[in-house]
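Note that one protein chain is taken out, while the other chains of the complex remain in position.
Letters A, B and C mark the chains as written, and numbering starts fresh at 1 in each.
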Amino acid sequence: MKIKTGADYMESLKSLSPKIYYKGQIIDDVTTHLATAPHVRAAAMTYAVASSENHRELATATSHLTGRTISRFTHIHQNAEDLIKKIKLLRVLGQKTGTCFQRCVGFDGINAVYSVAYEIDQKHCSEYLERFKKWLVRIQDENLMVVGAMTDPKGDRSKGPAMQDDPDQYVHISKRSSEGITIRGAKLHMTGAVNSHEILVMPTTAMDETSKDFAVVCSVPVDAPGITMIFGRQANDSRRDLKEMIDTGNPSFGAVGGEAVIVFDDVFIPWENVFMDGETDFTGLLVYRFAAHHRANYGACKTGLMDVLTGAVSYLSQIQGTSGGSHVRDKITEMIHLSETLYSSSIACSAEGVPTPSGAFMVDTMLANICKHNVTRFHFEVARLAIDLAGGFIATLPSEHDLRSEDVGPLVKKYFKGISDIPVEERIKIGRLIEAMTGGTAMVESMHGAGSPQAQRIMIFREGRLKEKIELAKALAGIPGKGA
Amino acid sequence: MKIKTGADYMESLKSLSPKIYYKGQIIDDVTTHLATAPHVRAAAMTYAVASSENHRELATATSHLTGRTISRFTHIHQNAEDLIKKIKLLRVLGQKTGTCFQRCVGFDGINAVYSVAYEIDQKHCSEYLERFKKWLVRIQDENLMVVGAMTDPKGDRSKGPAMQDDPDQYVHISKRSSEGITIRGAKLHMTGAVNSHEILVMPTTAMDETSKDFAVVCSVPVDAPGITMIFGRQANDSRRDLKEMIDTGNPSFGAVGGEAVIVFDDVFIPWENVFMDGETDFTGLLVYRFAAHHRANYGACKTGLMDVLTGAVSYLSQIQGTSGGSHVRDKITEMIHLSETLYSSSIACSAEGVPTPSGAFMVDTMLANICKHNVTRFHFEVARLAIDLAGGFIATLPSEHDLRSEDVGPLVKKYFKGISDIPVEERIKIGRLIEAMTGGTAMVESMHGAGSPQAQRIMIFREGRLKEKIELAKALAGIPGKGA
Amino acid sequence: MKIKTGADYMESLKSLSPKIYYKGQIIDDVTTHLATAPHVRAAAMTYAVASSENHRELATATSHLTGRTISRFTHIHQNAEDLIKKIKLLRVLGQKTGTCFQRCVGFDGINAVYSVAYEIDQKHCSEYLERFKKWLVRIQDENLMVVGAMTDPKGDRSKGPAMQDDPDQYVHISKRSSEGITIRGAKLHMTGAVNSHEILVMPTTAMDETSKDFAVVCSVPVDAPGITMIFGRQANDSRRDLKEMIDTGNPSFGAVGGEAVIVFDDVFIPWENVFMDGETDFTGLLVYRFAAHHRANYGACKTGLMDVLTGAVSYLSQIQGTSGGSHVRDKITEMIHLSETLYSSSIACSAEGVPTPSGAFMVDTMLANICKHNVTRFHFEVARLAIDLAGGFIATLPSEHDLRSEDVGPLVKKYFKGISDIPVEERIKIGRLIEAMTGGTAMVESMHGAGSPQAQRIMIFREGRLKEKIELAKALAGIPGKGA
Partner (left out) sequence: MKIKTGADYMESLKSLSPKIYYKGQIIDDVTTHLATAPHVRAAAMTYAVASSENHRELATATSHLTGRTISRFTHIHQNAEDLIKKIKLLRVLGQKTGTCFQRCVGFDGINAVYSVAYEIDQKHCSEYLERFKKWLVRIQDENLMVVGAMTDPKGDRSKGPAMQDDPDQYVHISKRSSEGITIRGAKLHMTGAVNSHEILVMPTTAMDETSKDFAVVCSVPVDAPGITMIFGRQANDSRRDLKEMIDTGNPSFGAVGGEAVIVFDDVFIPWENVFMDGETDFTGLLVYRFAAHHRANYGACKTGLMDVLTGAVSYLSQIQGTSGGSHVRDKITEMIHLSETLYSSSIACSAEGVPTPSGAFMVDTMLANICKHNVTRFHFEVARLAIDLAGGFIATLPSEHDLRSEDVGPLVKKYFKGISDIPVEERIKIGRLIEAMTGGTAMVESMHGAGSPQAQRIMIFREGRLKEKIELAKALAGIPGKGA
């Protein structure tokens, strides 16, 4: 691995020159700019854990392509154990960052494209997998961060890609030449985009024959000509930008993954980096595989975040002198219960993983959808319980400026004090951490990341094997079955 | 009414000189300062509706003390119809402001103190009610805004007022003289404090004989010597402070009531404005009455907010081309269902209102507690559904600066467009409104305002009349009853 | 009132000769037959309360037609107070019977037909209301029990009345003559049918012009020629039939309303008892009015049942020595909370009642639908909590025969004993009461009585006034409105 440490990673980002806007201004260096630095630090943790004695086994793997030790985030899952290790790694990283560390998007993209490329080749006699392996060895050896880019703007959602007034509402091939292709369009909500090395572009939905130009998979460096990124607002981003450190809640790592819009304005990609070109019959499968892998993750990383929240309210109840209350214990129990319910599905869909024709392992898709669907409920309930236990002060706390003011600082310290032997700053910091983790952007991400709730429901119904279940019921009710 | 219009109200605030800090700085004029102006405008709406043809009947009342037409917010409820009119008024104001308009805190304080003063006088041969009536006529005639000040810091919550290391953790009388009293301590989370005229101080909990100095009710102008206020942070307050108007979501009225800490540093109050002095035996009743009135409100004002949210996601689904989806309609149905469930209890506890010995009407306390308790659940669920229907873009939208940028503005406009015949700015504005109303401070307020969930559960259990219910069960099961 | 007491009522039933089947056999006398007697006793309670000092005010009313004192169950609501009194009466009756007392179905039918007849007459120059008043005066004066008969079998639900293979799937007029009409078809789930005096037939759904013969409202005595009833099975009905008294749980009044199928095999009805004949344009309104009235009730009678359940588990926790547990208190609190939430909507939709053109008062339809919809959730949750608190013994208790057995009776008594000073029979009886009230038929009735959940959701969406709400949101987001 060329990039070994968090510091290496940051250094590597400095050598890139992506065009990124934030609040109307260009960002020169994502590693130091106040808006992006926390997200860089969170992603850096995915590099750092690989060197940690405690986590190395989870954080690294042996490449099935080269036999070399690589970051797990660049690995093709070879068995169910790999899938489970991914889950455990994500929970640890969630616990250590309290936020999104971004790198699993590309990880899942790599695994989805790998297995689908194999199947396209089998059917269409193409050679995508060889191209992709070559590309992947580079990613593994250099240990690059890849952003999986799937979500298109979609414009009028009652219409498909080819029916939009503006074709750029879905990324598509605008030109083909002997050297390669050019693509146009945009991808929204791109987690970790501004601090990745490469963008792995994938289609956003199943398509039919009318949408051949929209069926494209390819990879491109983040600073390729024609690419513009616009970094999105987050809840309370100005606290971060104005260096109000305590008030940001999670000053080191931020509240969310650092999402951006990526615009492709006729961006050229050489053929060696094109992994799907018009095979609309595989777009659905690719989305399905990517989504399942990604949905499995949410029961891991978000459980890590809920572990932090559970710890935060536990500590706060000690500070406030309420930790002995039976309702306090009961609500903390509920927070743990919901967190571990989510974790269950992540583990289960991994333990039930199966090989694809390519040999790459897939999670159980039903259970992965179950997992994410519960995140869209239970993370909100855990946040609600945290807000309940935290108390109203997280909504009315004066700012850090007041805390430090000569005039009113002593008043803030006096009147936000809890029990006597814990410094008031600790109560304030924990309160701000809870605030940051339970409101706004953080929760919206949890709802929609890896697919909105209805996307999971469609899959759950589709994979529910109702015909078999009807036969079970008929047998017990004494009704002759299909075969009778 | 001296103050007749919203403009009158703003004018009246200019003549006061409260000492208010925000982000370490003094606020000179709350009507123009960016941090406080939206809250002033929201409170001004409580004045404005009184002149509106449509709402006058709800917004005004006839004083039972003077026979003069007064703002309902200064009225003593004379019957159940008054209670119901209050509820309807609050829903309208919630719909019109999309936030907390603050003035019901004082309203409920006035009603609670009025009825309790009567009962103290009956028992202790005091003359609090006469004093209070005199004060109240002034409030009614001048149409002043009063902040009801109840919540003390409480320090170590495992200990009562008199057992704290620092006695100032609960507001108390620090000195008595022939002219009056001085009080010390602080009140937290004071909604509307910075733009009120008077502070009505009340005890925060039931107390016993050991806490006589803490059993104090009194009124004091917001700019009395010794009073300092510190205005609290809110979610995304810097967007407001930096005039990022669209990004604030609800630029006119803000996201919440504008809470502040009020510190009393030996503040003098003449006897004529003291309405309880040491009658600990009535502290519980006062809190109980205030809380019940206030809890009743939440099913009204918050329903108004949820009406706005429901409208916002309905419109957004039209813009995005998804309004025909059965799951979209189903979720909107659920939002309405939960909102109206809340509203039911507000109406019911008012319709079931009963007179206190003073003649002032009280809501049904059981149903008022039910009401607020459901708010702490259903408002969160409504917000969750709104986030679901809004889509992920409310978490990743670029800022207003990007929208207006020459470089990237056209890209933002192109890629956040929905259906073709609605301007992209409308999608963005609605998205920001939903963001503001579903995350952070707004939700925390809904959880803890008018009492945290456990406070309601204690009341619900206490008033559950279990003995009677046991007799019902025994009768049906054929078990001889108590009387047998 | 001719029928004054419960005993009068039973006597009056003996003079009727309806044709009723149960388990393949004819029932001769519903007042003594083991299957029907509990339901007769429950209905008799609606007569008995009218003589009770405590309940007379709720249970009687003054006829607006005759000025005479009548049972409230035959009254046309004249104002919101009438509506509220109905709610309070139903809660009391639920508490006293622990089950369905059946008589509100006809009550709601009467009120719906009354107000709609007026409007049909206005539009179609018919004279239905006069006919209906004449009929109603008889019902009031004799104090008869009327079963409101609405639900048709419906056959293939993807098709309307006129499209069924078998037209009898919806009740319809099979013949018209100068004397009257004959009707064919059946009504299912007819609560209280076997012990009513009259059947008030109403259409089950909104219909269009193709279904004129199905748009029929009429009244007919339960023992008219051509009518056959089949009494339905209930959970554990054999315990009742075999006189296993303790094991039935609620031996006096049963677990549910005593539902039956009513078959009309060309039943003749004279014109004077026909109140709609082909006015399909009013079928929707009639269903709407009936359903709203009936849905309002469920938050009252079911709350009465939940009061009993709450008392039952409270007593059981005392018997078992667990009443001090914080989780026990918390679950009881939740049971009360959910019960009172339901009650709120019953009160609220009544307090917000409005006059129809006929002068008869209607509940607020939105809030009535909210009420019933919550019943389909919260009654189940209350039952679940009761099962939780009751403990597993309600599923494994030996039978009453074992309790009374010389061989094993002493063992049952020894090993199902709780604390020492309460007889073991009380634990067993309370356990059986909880069993009866939380499982099977009782719960199914709560789900589907007064309309299945989806029926309410359709109304809630339809009456949600989304256009107004969209305008509220646009106003706050700074988007020019419709009128702009």
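Definition applied: contacts are C-beta pairs under 8 Å (C-beta built on N, C-alpha and C of every residue); 3 or more make two chains touch, one makes a residue touch a chain.
Quick caveat, the model's predicted, so the values are computed rather than measured.
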Of the residues C:82, C:364 or C:435, I need the one that contacts the missing chain.
C:435
Per the touch definition above, residue among A:3, A:89, A:269 or A:348 touching the missing chain
A:348
Can you tell me which of C:82, C:121, C:198 or C:259 touches the chain that was removed from the display?
C:259
Of the residues C:12, C:74, C:320 or C:344, which one touches the chain left out of the display?
C:320
Spell out the interface residues on chain B facing the chain that's missing from view.
326-327, 330
Absent-chain interface as seen on chain C, which is shown
21-25, 151, 153, 155-159, 165-166, 168-169, 186, 188-189, 228, 230-236, 238-239, 242, 247, 256, 259-261, 263, 320-322, 324-325, 327, 376-377, 380, 384, 387-388, 390-399, 401-402, 404-405, 407-408, 411-412, 414-420, 435, 438-441, 443-445, 447-449, 452-454, 457
By the contact definition given up top, give the residues of chain A that touch the hidden chain.
84, 95-98, 245-246, 249-253, 307-312, 314-315, 329-330, 332-333, 336-337, 340-341, 343-352, 366-367, 370-371, 373-374, 426, 429-430, 432-433, 457, 460-461, 464, 466, 468-479
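By our rule, only the chains that are shown with their structure count from here on.
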As a quick test, compute the distance in whole Å between the mean CA positions of chain A and chain C.
51
Quick check: how many Å separate the C-alpha centres of chain A and chain B?
38
Going by the contact rule already set, what residues in chain A reach two or more other chains?
327
